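My structure is below; once you've seen it, I'll send some questions.
Left out: one protein chain. Kept in place: all the others.
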Amino acid sequence: MTDYVLNTWYPIAWSREIGRKIEPRRIVEENVVLFRKEDGAVVAMEDACPHRLLPLSLGKLRGDTIECGYHGMTFDCSGKCVRIPGQEMIPPSAVVKTYPTHENMGLVWIWMGDPTLARTEDVFDLAQYHDPDWSVAEGDALYIKANYLSLADNLCDPAHVSFVHTSTLGNAASEDIPVHHEEQPGKMLTWRWIIDAPPIPLFAKFGNFKGNVDRWHYYHYHAPSIAIIDFGSADTGTGAPEGRRDNCMQIYACHFMTPVDAETSIDHWLHVKNFQATDEINKALSDQFRVAFAEDKMILEAIQMNEKTFADRKTIKIAIDAAPRRMRKMVEKMAGEALA
Amino acid sequence: MTDYVLNTWYPIAWSREIGRKIEPRRIVEENVVLFRKEDGAVVAMEDACPHRLLPLSLGKLRGDTIECGYHGMTFDCSGKCVRIPGQEMIPPSAVVKTYPTHENMGLVWIWMGDPTLARTEDVFDLAQYHDPDWSVAEGDALYIKANYLSLADNLCDPAHVSFVHTSTLGNAASEDIPVHHEEQPGKMLTWRWIIDAPPIPLFAKFGNFKGNVDRWHYYHYHAPSIAIIDFGSADTGTGAPEGRRDNCMQIYACHFMTPVDAETSIDHWLHVKNFQATDEINKALSDQFRVAFAEDKMILEAIQMNEKTFADRKTIKIAIDAAPRRMRKMVEKMAGEALA
Partner (left out) sequence: MTDYVLNTWYPIAWSREIGRKIEPRRIVEENVVLFRKEDGAVVAMEDACPHRLLPLSLGKLRGDTIECGYHGMTFDCSGKCVRIPGQEMIPPSAVVKTYPTHENMGLVWIWMGDPTLARTEDVFDLAQYHDPDWSVAEGDALYIKANYLSLADNLCDPAHVSFVHTSTLGNAASEDIPVHHEEQPGKMLTWRWIIDAPPIPLFAKFGNFKGNVDRWHYYHYHAPSIAIIDFGSADTGTGAPEGRRDNCMQIYACHFMTPVDAETSIDHWLHVKNFQATDEINKALSDQFRVAFAEDKMILEAIQMNEKTFADRKTIKIAIDAAPRRMRKMVEKMAGEALA
């Protein structure tokens, strides 16, 4: 098993997906079921009956309890067995593991580590998500056959945009612009500015810039599984690099990663923008992101395969690797601390 | 390799499937071909030419011999090579392993163990199968991605019916009725009676009961691979529990299991009933069983997967496990004896 950071809040599902039926999910190599109680709270349990290991996701929701689909053993929201049909005595070991959950930003978050350390105030938040001057649109839960840290590499790496996303998020103007980075506690910030250059295709399509723009990409990575890409543009010469970004187009592309197993991750993505958007515009924007993230997916999955094919190949490092490499050390340290 | 009981007769195919062509099958992790000789007897051989290991199932039936599809080496029904094209000398090691077979109850039975111990009088039989007062209908060869002993668990376990087969073979009335069991040499009997309760859906549909019934389920498991489920109902108060079952509806649901490999089994099932049935009724009954056995299949396959996912998880035991646990010990002992 990979060493995952366990004492952290991971996104596991869209809130809208969880209701009054039992939903199975997989995260950090564990199988989990989710359902919404009658009072609306989300419950998470291990997806296995302690009797014969039948997935509880094949059982029935009875009020706020799950009845196993094989012999009717029934478990309440704390995981305690409250019924074994045909017998009075319930063994004290008849318990299913449960996990703390919380909802924010349209997502269900789960805590897979020591439950006594789970504080809901630590669940990630982005202020603009709740700001009426900004608008929000949910994207997809993108399934990627690659380790989530390979996706995290990508999200500490503004440079790839110039080559991978040329039809949407990048263009040739940025190819040779160096990337900066700064490590902060539990975070990695990478960024670059492209000054006085044509707008990227997405902004050319949805903004109304007259000519060249000053464009920024700030990648805020929050270890281990969150990345907020702050990117935007303003007409060149209006002072955006100096901080006057009022009259600009700005988007937070938010990536909430679920590490499924060593070779699989899910990217729940959404976008928050400093302008109101019709459903139509939101759909059009999301379609642009879909194109871009499908490009990332193709690359990450191809790398995942080649990492197996060339298992003992020593790779070379270049300048833009500085941030991803420090990010990986940070995550490794976090995973190690929990074990110490 | 799993430790299989080898000195036993296993069902391997429906008799009607075996004719004048070479049929491949897999059982206890061995590959076998079957064909019917000109005199009607069924021959079983290993499915590999001893020369290059080409499956003999890709060869040709020539009279009562098989000609290998690669170089024409030809083997008679005893497995002896009788021709090597292009050479006179036939090496004495040019022999294919053969297996004893026998037919009964519409099935071909095979003996995978020591052939000197194979006695055709030991092939399983159910008297009612041949009784003109009873009628028979063959079901399917249901392919299940689970170990056959997991299926055997299920067939030593009347309790699951109340939760798994609620639309066909069970109903809520039996949920809390305890199960009895009794070990006999090479057999495990489990049973329960449900007194004065509504008939199960299958009997409500095909019987003509006026009101509540007394219902029985007797599961006769014959180690290692046969289970005969005797179940039926009679109008409450007519004395069925005391033995007066003349005016009742009774079915023997017969399960003949082929252990294919550690994770695969085939359940050849058929039903024998104490009433005559038109083809239409038989088909309708079989369709009900199909629904029920598909439910078992789903559960057994999910458990098989979770047993891998939670490979070192210690499960809990409840009252209804007594019979399956003793059944597994019995089979283990039988498998061990052959090795001793």
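In this document, chain identifiers A and B correspond to the written order of the chains, with residue numbering beginning at 1 in each.
What we mean here is this: a residue touches a chain if its C-beta (ideal position, glycine included) is under 8 Å from a C-beta of that chain, and two chains touch if they have at least 3 such contacts.
Please read these numbers as outputs of a predicted model, since none were measured by experiment.
From the options A:Ile22, A:Ile110 or A:Ala159, the residue with contact to the unseen chain in the full assembly is A:Ala159.
Checked against the full complex, the candidates B:Val28, B:Val42, B:Leu61 or B:Ala94 give a single residue touching the omitted chain, namely B:Ala94.
Of the candidate positions B:Lys21, B:Arg52, B:Arg119 or B:Lys205, contact with the hidden chain is made by B:Arg52. Listed for chain B, the residues touching the missing chain in the whole complex are 31, 47-48, 50-55, 58, 67-73, 84-87, 91, 93-94.
In the full complex, chain A makes contact with the omitted chain through residues 153, 159-160, 162-164, 175-179, 298-299, 302-303, 306-307, 309-310, 313, 315-321.
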